[in-house]
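Missing here is one protein chain; the remaining ones are kept as they sit in the complex.
Showing chain A:
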Amino acid sequence: MSVAPDASIPELDVRRLLCPIPVIRTQDRVKTMVPGALLDVLATDPGVLNDLPAWCRINGHRVVATDRRDGTIVVRVEVGGAAS
């Protein structure tokens, strides 16, 4: 599913970092966010395509959509009710 760029959605830039660091950074960022908020994670490690959805499922968050923009993988995460 494509992720239309949206300037109102905060971005987390984890490009060039290798898994699980993108997951760790997402986890730390999500802790500071309120339920229902959206976050665009920008990554280059294709591992995020498996690991971020798994992390979201475990912790009650949701991957709304994923996309590729100019070599960057964008994963849009919706913070769940019980932020971990």
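In this text, a residue touches a chain if its C-beta (ideal position, glycine included) is under 8 Å from a C-beta of that chain, and two chains touch if they have at least 3 such contacts; residues count from 1.
In this section, contacts and distances are computed from a predicted model.
S.K.: Please identify the absent chain by the protein name in its UniProt record; candidates are "FlgB family protein", "Betaine-aldehyde dehydrogenase", "tRNA (5-methylaminomethyl-2-thiouridylate)-methyltransferase" or "Branched-chain amino acid ABC transporter permease".
M.R.: Result for the unshown chain: "tRNA (5-methylaminomethyl-2-thiouridylate)-methyltransferase".
S.K.: Hey, which of A:19, A:37 or A:64 is the one touching the hidden chain?
M.R.: Of the candidates A:19, A:37 or A:64, A:19 is in touch with the missing chain.
S.K.: Contact with the hidden chain only, please: which chain A residues?
M.R.: 16, 18-21, 23-24, 27, 45-47, 50-51, 54-55, 57-59, 84
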